[in-house]
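Only a single protein chain was left out; the remaining protein chains are all shown in position.
Chain naming follows the written order as A, B and C, and within any one chain the residues start at number 1.
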Amino acid sequence: MNVLYFAWLRERIGLPKEELETKASTVADLVEELRGRAPRYQAAFADMSAVRVAVDQELVELDAPLAGASEVAFFPPMTGG
Amino acid sequence: MNVLYFAWLRERIGLPKEELETKASTVADLVEELRGRAPRYQAAFADMSAVRVAVDQELVELDAPLAGASEVAFFPPMTGG
Amino acid sequence: MAVCVQVDDFDLSAEMALMTAGRADIGALVSFTGLVREINGGGGMELEHYPGMTEKALQKIEAEARSRWDLQDCRIIHRYGPLEAGAQIVLVLTASKHRQMAFEAAEFIMDFLKSRAPFWKKESGRGWVDARESDEAALARWKAGITKT
Partner (left out) sequence: MAVCVQVDDFDLSAEMALMTAGRADIGALVSFTGLVREINGGGGMELEHYPGMTEKALQKIEAEARSRWDLQDCRIIHRYGPLEAGAQIVLVLTASKHRQMAFEAAEFIMDFLKSRAPFWKKESGRGWVDARESDEAALARWKAGITKT
């Protein structure tokens, strides 16, 4: 599974993208797993109310399932326009 | 006093502008006076709900006074934009 | 910038470039361009106006918009005379810091232009265009000095 990070999440975690093997069944599970890997993930995911998630390029909630997903992205609230 | 006509009022009355001496004290009085002059004025002023009036280039109601006015204009509802 | 009542065509990008030249405090630009629609194969129209009063009416509309919204700038161009199908009739361009003010001011100006500026349209082969009740109704939402939303 490809995991992507944008904006300050990318900066805190220190990379834009990584490939992971995971058995996490939801986005929330994946976040827990990542938090366990290193303090920089803990820093990035410290306040999940400031984090948005897309699974296969569709916005989803934290409890969204990951079954069949090939791309998960984490980023702050969007500021386009 | 200059009296101006626009759009189909101009066409019905047959002229864009005329200079009048009048003692009419309101716009409504002036319309009555004009109606008495010729059938083409009667045709133009047949339905006053379809006529708008400006005195000295400001939109006014039919009962507006004419004291001091130098220019009165009659025209249909506006269709700008 | 002043309002303009003219026979000549206009160029939106040029107007926008003039408006933004030498400044970077504008965040939002909204434009409305009105075009002559071809109706049932009929082409073109003649736009009559009331010289003198038209300029006054447009200036009044612009001043009212500027008093209601915090606009960085505002531009109104309205053409008159013969206009072919597809031709540009009117341009309203508003500039503000944030988008909502620019949108609302442009809508406000257009609503007033439609039924409070002394223009009359005569379509080729079809005669004088009737005022639309919906245009009169659109004005009502700006009453009492409140904004729309």
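Things worth noting here:
The rule we apply is simple: a contact is a pair of C-beta atoms (placed from the backbone, for glycine too) under 8 Å apart; a residue touches a chain by one contact, two chains touch by 3 or more.
Quick caveat: nothing in here was measured; it's all calculated off a predicted structure.
Taking every chain of the complex into account, the chain not shown here touches A, C.
Remark: the omitted chain is touched by one listed residue; of C:5, C:30 or C:47 this is C:30. Against the chain not displayed here, subunit C makes contact via residues 11-14, 16, 20, 23-38, 43, 85-86, 97, 99-100, 102-103, 106-107, 110, 138, 141, 148-149. In the full complex, subunit A contacts the hidden chain through residues 4, 6-8, 54, 57, 59, 73, 75-81.
Assume only the chains that are shown with their structure count from here on.
Centre-to-centre, using mean CA coordinates, subunit B is 26 Å away from subunit C.
In subunit A, no position touches at least two other chains.
Chain contacts: subunit C has no residue touching two or more partner chains.
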